[in-house]
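Left out: one protein chain. Kept in place: all the others.
Chain lettering (A and B) follows the sequence in which the chains are written, and residue indices restart at 1 in each chain.
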Amino acid sequence: MTPVTWWSLGLTLAVLASLVQTPQPLVFLVVLAFAGMVSLGQPRLRRSSVRIYGGTALFVLVVRVAFRFVFNVPATSQVAVSLPVIQFQIFANQVTLLGPVSSPNLIAGVTDGLRLAAIILAVGFAASVANPRSLIKSAPAVLYEFATATTIALNVAPQLISSLNRVRRARVLRGGTSGLASLRGVIIPVLEDTIQRSLDLAASMDSRGFGRRGAMRLRVVYSARAAAGIGVMLFGTASYLLLASAYSVFIGLLTFALGLVCIAVSARLAGMHRVRTRLITAYPKAGDWLVRLLCLSLVLVTAVDNYGPARQVLEWRP
Amino acid sequence: MISLSQVSFRFQAGGRAALKDVTLKYSAGEFALIAGATGAGKSTLLRAMNGLAPHFTGGNLTGSIAIDGRDLTGREPHEFAHLVGYVNQLAEASFVADTVREELAFGMEQLGVAPASMVARIDKIAAALDLTEVLDSPLDELSGGFQQRVAIAGALAAGQQILLLDEPTSELDQAGAESLLALLENLAHRSGVTVIMAEHRVDRLIGRVDSLTVVDSSGEVSKHSDAETFEAAAASAGLMPATAFQELYIRPPKVADSDPVLVASGVSVNYNGSKAVENLNLKIYKGTVTGVYGPNGSGKSSLLWALQGETNCEGSIEFRDDAGTLTHLSKNLKERLREVAMVPQSASDLLLMHSVAEELQDSDHFAAATDGSTASLLEKLVGKIDYSLHPRDLSSGQQLALALAIQLSKGSRVLLLDEPTRGLDYQARNALAQQIKTLAESGHAILVASHDLEFLLGVTSSCIALENGMAIKAGPTAAVLA
Partner (left out) sequence: MKLARPILSKALVAAVAVISLTAFMWPLLVGSAVPDQSRVAQSTFMLLMPVLIGLMVVAVGSRELNSRQIAVLGVFIALNSVVRMLGAGTAGIETIFFLILIGGYALGTSFGYLVGAGSLLVSALLTGGFGPWLPFQMMAAGLLGFLAGALPHPKKGWAQLSWLSAFSLVGAYLYGGLMTMWNWPYLAGAGGTLGYVPGASVIENLMRFVNFELVTGGLLWDTGRAITTLVLLWLTAPALLTTLSRVARRAGFELPK
């Protein structure tokens, strides 16, 4: 499966985690994402992925629940855990800590913690199966220049590390110190080399044909700009709708989805310059399309099911 | 194939002409060499042939350039790109992608080649340049020689018929240069590509090329196609090594001086899990020049760093101090530098200040020497230079001399030089040999690590040959390097 497909899967898991409202599906999603990361991830990255993503997810969950306990509003009913109340004054602020923790609060805390853990692990799963670096290669054509700069940076960085080491060693040869104070004496020669190197790089890029600009049909250009403009306006509206109390969540989500569509259309149009081509080593196969379709349907169904008009969470308040 | 007519180039209006009224032609399948001293216009001539001059370098170009009959004067580099491939001196610095395959595709992507043909062409050029096994390897894992081949492949992937190379052999050792030349000859004579390379060290190339173009410092360019005349033309332009190199040969030390000033026993250096240097024994004597010979990657640099006192090595390194006793190298940095000083591979790494004057001042200050002592050392090495210049604006020979002076001012008995002839033209190389001879005669012990066989033959009296970190031969230079 192509990297884009894997990332769609990961993203779907994350979106599902953010849409569901009860803790049980979240537990399932957490386990699923973790299992996926461990079993399907590249073996070389397995240990570091588990450490980074698993560790962060665990940390978030623990902190979230701990916060619920420590910075609690003492409950009078449905007490799950009874803790003594601690009260004191700081700067004329009354601070209340601990106290009886109510079950709803506890469950809410655990749910929220699980939610973020699931999102983190979903991203971790995608990142360990399909290296994010390969995602940059599949970036839309409208971001080509930025993607190229990023790829250059990824490849130059290790070379720079050896440059920095070489220069630091040379400083020792000369009798200087190594440490933070020597940073200036090291960074500046390396920066000079860096700049020189970048110019050589640019010459090589130009020599290979970089910089050809094809003329785009005006109609396409205007449509792309219009679509982007509409998309941005939709995002702004969606932000407002999602935050304002008077509107149902579904409207906001819908507006957001429409905005995404507009931006996708705009990116597609803006990339139609027909000057550059791209080497495609792995074409998306039927399986890829199937999985992507599945992901999309899952997200749509869950969104509508949880927040759709049939089960309005919030009603219009005149 | 490519013809220039009355081409002149100036970097600044009214300034010196880098190229003056150049008219010449290169035909298909010709293996051409452009020679000239460093700083003469040979790189400029090369860059004029693919549009980089003037569009990328700045400056003013007059005259006309035609490729395959088509007039391309004044066009931007990307309009030359489907006809001319250009390879930089340092292949690594021109990479834009992660793997070999993507790097090869880059040029074709810019030219809008259809994805299906791209795949076919990549396979074809990889086969031609023996890169098929590494097509999916990350670029940073390849050796320098491979990287250079990838750069060449990338320049020719879209079927370009002209290849321009800027100083391709300067970083290579003997074996590497040999295989590159064989490759280029092949490309020219069997595949019909016009291969044009610019170099300043021409002695090992003259016998292999079809034509020699000499660029001198006044911008005059002359092309020679008769192989008999190459040597004479190069010699008259000052580009051939002085035959008097053998005069610099140092006589071996007398027996009375048989106490070594530096003794290394059982030295082993670990690098990234493997042994860069294994169980090496070495003795350096006062007033002599010892050589360490080996191809790139044989462990010469690691050995020198270990001798300098970098800590992660096994075995012992002992130094004979003024009293005559052998002690381990001092842990204190300042003292150690007074015992052993080193000039690393890229000498310019040692230069940190904004002007030569500042460097000299700092050096005097560190060595607690009188003002101007480093300056006088520098003058003895390379004559008078402008002290207000930024160190990076000096020529490689001058930078090396400055680095040498700075390290010498510390008064160390032992001097280690790592690949000092890299990037130097013949005059600078001769000057360096003279300097080394003078230093040896005044009592220093010098160790030179290099893959430049000729230089070691001319300058050192005894030598060890390294291969994969182990000394395979040791003894008088003439015997070891024969």
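Keep this in mind: contacts are C-beta pairs under 8 Å (C-beta built on N, C-alpha and C of every residue); 3 or more make two chains touch, one makes a residue touch a chain.
Quantities reported herein were computed from a predicted structural model and do not represent experimental measurements.
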item	value
Residue of A:1, A:143, A:220 or A:280 in touch with the missing chain, whole complex considered	A:143
Which of A:40, A:152 or A:280 contacts the chain that the document leaves out	A:152
Chain not shown, touching residues in subunit A	14-15, 18-19, 21, 45, 48-49, 52-53, 56, 60, 63-64, 67-68, 71-73, 93, 95-97, 105, 108-109, 112, 115-116, 119-120, 123-124, 127, 132-133, 140, 142-146, 148-157, 160-161, 164, 183-184, 187-188, 190-192, 194-195, 197-199, 201-202, 205-206, 210-211, 225, 228-229, 232-233, 235-236, 238-239, 242-246, 249, 252-253, 256, 260, 263, 267, 270, 307, 313-314
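As a working rule, only the chains that are shown with their structure count from here on.
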item	value
Where subunit A and subunit B are represented by their mean Cα positions, the distance between them in whole Å	46
Complex interface listing, subunit B residues touching subunit A	50, 52, 55-56, 76-78, 80-82, 84-86, 88-90, 92-98, 101-102, 105-115, 118-119, 122, 139-140, 151, 154-155, 305, 308, 310, 333-334, 337, 341-344, 346, 348-352, 366, 392, 406-407, 410
Residue ranges of subunit A in contact with subunit B within the complex	133, 137, 148, 151-152, 154-155, 158-159, 166-167, 169-176, 185, 188-189, 192, 197, 200-212, 274-281
